[in-house]
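Would you mind keeping the following structure in view while I ask a few things?
Here the complex is missing one protein chain, while the rest keep their positions.
For reference, chains read A, B and C in written order, and residue numbers begin at 1 within each chain.
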């Protein structure tokens, strides 16, 4: 981030920052995730807006000190409304050489770099594949480097604590956290209280960690190693109660909420897969909410069990990632033909095939829309931020039960693991999803495929209902009776009805809202997890005086009714996607407009910077001075 | 068809017909497929052009005499080059009431209707769900009805033959065939010879069937029941040796041919499914061609076994239909990532889900193009006629080994079962597909993902090659080395390379040829099995003086390089598809042209008539008199 | 809707005409089930028949209960989802040898392992009927079919051995044409808690006619089949000569009997899985084909444990409130006034 008030030395170093990005990096064993989370929570309590992103190693536990073993956690805090964890860290804490090597490249020029000097020994340098000590060959020039003997200082601080050195060393992350707290003028209490809760049964660990934390703080206070401290004021957040939440947790909560608001018991059929597994883990902990989680033998059984549960009258869910969708597509198609409600959550990862399981991507859109044999339309919704996963889950369930159809919720690895403050809604403020099962036959007898004239949904007559015994299946159905039919006209009619049923959901979704002028030169259109980066980039562009509008699609099928009109209102529509242009293809076909794709397929979220450049490339210069860009 | 010279009574009944459509319909047990095939072969030997279409019951063996038990076979013979089995039969042979009920609707007004009067008893009428005898309630008015006591006459003819009546009755189809032979002035010899071959071991059956055949002929000759006989002269066929072949047989032969021309042993991994199973059956009979067929436990194992065989250096094939593609998509994606050659044949049927397995459809195009997680481009080719399945199979194999990629061949139930005369090529006239496995490491060592600069294909180094030991898999690959890589730029580069590799195949495929004016008012564009109906319709339109051009796509990915140019040459592009507009969507997105979809989703092939109407709707009237159409 | 007590066979016949080939063994099995259901003392609406794809899998259309004709091989998975969420329903799965053992093998063994409370009727005709006669995983070696013109080479599964290997709690076998035995066996299955697996030999007179004639023909029946009855000696044979099965070391031998079986004759114990595994291997040419209940033990039923865990959580944590759930974790409040 490069907004006016930051720690640019050029501008006289101000005590007050509007926005700062900090990355904690160390070995998997160094507890960086935990350290980052503590800083996040403390800052949240302080009132900053924030956004975080963990970066786990692909390996479970790579050997200590090696490059693949590095684990990092990035947090951005600000005194205003932000949308991403930031492109480039202003502060990097590197607990060992490997952490330095893998993260230095991202650190902002002139950024603060805190190193654990004790770790820069031959062996660790070798593990990090450093020929020579990076501290000696000038590769750290241009950064503000602070070398601290974290290990030694921590051991000293814990001299009196009755622990062996291995256990003492485990506290050095708290020493580092203490330092960061000092630099950013944070209180220690929230973390100390948390330590007391966490180690309630092990007082010695409470003491050790607390001492290390204070020691880190005091170290800065006494040595004055840092000439200056920084303040990031609280942000102007909408009043309310907040909690910091990641996408998969929000998704799980949203599904439980939908279950409660619909009165239908929740059933999840799932098979573990990165990055979707944590939804299963979370829901497995909500049994007291009458949630049934079923870890199936594979994805096929997972979706099929969900279809069986839907037939029985449950709110049926299945969660997976792209490779699992491939396996579920036949089962999803059965739900399309039998017109049963089902929510299929695809937490996308980088493909094709096994691809890069721990990396994010938006490249399963066409798969979920078209990856089934025959004409098989389904609604698709994509959450736009971690907290939005909660609302998107409820909306997916709403569409499923309203139209009696499988619905795909398209999240991704970035939303799944990224977190942001979530303003907590009250239960009764959530949509009412109550459903009525078909209870008895109409006067002209019971017709399983008789439809609601408005939604075109067939009735949901669950087994156990006296007098409504009927058979469904994957063969084409005769209109109304639902009997097997090979009649040509019936097949054409049913094909049209299945499509129309999904289209009609458009009557129940909000029109696409435009942020900025409703018409003009450039519209930046996004979908899914790119909201944060796009919003950030658009705001930066506006700060540079560029006039650009922004809109974000949550419903990808059916599309909002006013979409065509919105798109036609602009000379250029720029569509950034973490794929090679999948949504663009759909919109080009539908509206015959020359949508401009901005594609990045690197297994990582967009950076505001790259989208900003793209915006400038598509807009008239404000003043020739504004940027060196050639506006090609 | 209604071209000048047909048996319109209006025109003075001419002895000579240019074109006639005959349908044999009866109970599954009546041997209608066999009867139709005999008439087809005799007419082929006589020199007619022809096209046939069987219509099997959905059930294996429905109870005799019932509606679901009806089996029919339609054959069209002509003295000119035809493309479809015809829309409406001119002659219908109905062996029982059920056959009459299910087929009468299609018979041309004033067409010839031959009934087996003996079968119109209460019981059979009831089985056919006839309240009253259709012969008595006027429902046969407007047809030229000939009631014949087929059963009685056959029994009489076979009085001396030492057989029980049940066996005698089985010969009544030959009696009917004899009648048709008389009406269309055919020779009996070819069928008699065939009977002698078929029943070589059962002379009594040869005699019985021959007698019945002659009896049918003589019956017409003596009774003069038919006032007139018809002649359909030989067609002007390109000189050569011909055989009548259906799509699945041609496909199987094409695969064996590709194996021979590439020098690679053929491996088929398959799991039975309608309408693809017969490809497996046929290839299972070619073991002497070093063909290995593996009936796997499911579609997943089928495609995976094929991937394993491809890794080992075989020409690997897997065959299935839409529901099977759903299950194979993960395995196909593994072949995309590991860049192994594989041909996936999808014999499409009506969907979604189990749909209508015995009915045809073109609705899996988007599934095969996009039904995999991540960015996963593959070539797709669609044969245009039964015989073309042979060439399409060879072309699919060519693309697979040239680009080291899975290729999808998209046929359908209509092509699979329909047949036409195939002009037999000589083996050495077929493309040379020889491939060179990588034999040794380059001077800079062996790089499994080093590419051919032109095709961008990686080398094919098969296990067993000394010194080239290497590992492949589904994780993203580092360029050249093929090692596992999570590098962001590498992933973007590899994604681009995988796409470019497929695009480059466009350099090796013929430009799209236009039949008719290269530019103008209307282009009718088709793909796959619609060729016959479209060509027929376009010819009819031209006969009416309408100027319309025609083009047919075989390669759907990559698209021919001149496609955009061709499309832009016309005011209107009409695209008939047996789906709701899947190819149209791709072309609209790609070229931003308002392609007009003509959609039919009835599980049946297009009729020339309906396409003709659509053509007229999109063209200026020739003279106001030309047609009553309002040209809206 | 008639109440459970007064139900008759007719009440379970749907309005759809049956579409199997004349002479197909499936008809007899349909009759047996339609005769059995009224006796279960359950209202119609509580019965659900779930099937996969195949001739046999058309079964649900002909039963006037709730029914689900699903996709190929997946019936056990779908039935599991239904039964786990609706333990109040009686769920019967109808499947074929291809549906259950070829494409559906994994779901079958996992359902048996979990002991989900569903009945699984496997119609074994040793052929793929619906797709017109390819060999199946139960076809004998050397079988010539459309897909194996010179004969199949892979040895068949023994469905009973596979089920036992997967840990099934109830494993039985019967035959389409042995109506009383079939009904009795289905009756036992109906009463079993947990997964009841019943293999039913079924004749496909179109593509694999007389596959079981060696034991169904009146002439050989007595000599070729042995009925297992828990607690009774394992004997078979006709009026002329009766035999008993004797355990010699670890293999079975048929010994002629005169009069009552001596105590050298094996007494059937359906609770011993290892014994069942041995008996599952008993059959032609040397030995008769065992029919009846090979194995039956009660062990925890999957859906009961699922429900118990949920109940337990509710009792100990209390019916969760949605607001509590949403407000869980570390929260902070942004006040109105700033």
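Here is the rule we go by: a residue touches a chain if its C-beta (ideal position, glycine included) is under 8 Å from a C-beta of that chain, and two chains touch if they have at least 3 such contacts.
Only a predicted model underlies this, so the values are computations on that prediction, with no experimental measurement involved.
In the entire assembly, the chain absent from the figure touches the shown chains A, B, C. For the chain missing from the display, the contacting residue among B:77, B:128, B:307 or B:502 is B:307, taking the whole complex into account.
Screening B:203, B:442, B:467 or B:510 for touch with the missing chain picks out B:467. Here one chain is not drawn; of C:59, C:157 or C:243, the residue touching it is C:157. When the omitted chain is restored, the residue from C:70, C:95 or C:115 that touches it is C:115.
Interface note: of B:294, B:460, B:527 or B:598, the residue touching the hidden chain in the full complex is B:294. If you put the hidden chain back, the residue from B:72, B:94, B:113 or B:334 that touches it is B:334.
Listed here are the chain A residues that touch the chain not shown: 59-64, 66, 68, 271-274, 277, 280-281, 284-285, 287, 293, 295, 297-299, 323, 353-354. The missing chain lies against chain B, touching residues 41, 44-45, 47, 234, 236-245, 253, 256-257, 260-261, 265, 267, 269, 286-292, 294, 296-298, 300-301, 304-314, 316, 330-331, 334, 338, 424-427, 430, 463-475, 483-484.
By the touch criterion stated above, the residues of chain C touching the omitted chain are 102-106, 109-110, 113-115, 137, 150-151, 153-158, 161-167, 250-251, 269, 272-275, 277-278, 281, 299-300, 302, 305-306, 309, 312-313.
Simple rule for what comes next: only the chains that are shown with their structure count from here on.
Per-chain CA centroids place chain A at a distance of 45 Å from chain C. Chain A and chain B have Cα centroids lying 47 Å from one another.
The distance from the centre of chain B to the centre of chain C, with each centre set as the mean of the Cα atoms, comes to 40 Å.
Multi-chain contact residues, meaning those touching two or more other chains, occur in chain A at positions 330, 334, 338, 473-475.
Under the contact definition stated at the top, the residues of chain C that touch 2 or more other chains are 53, 71.
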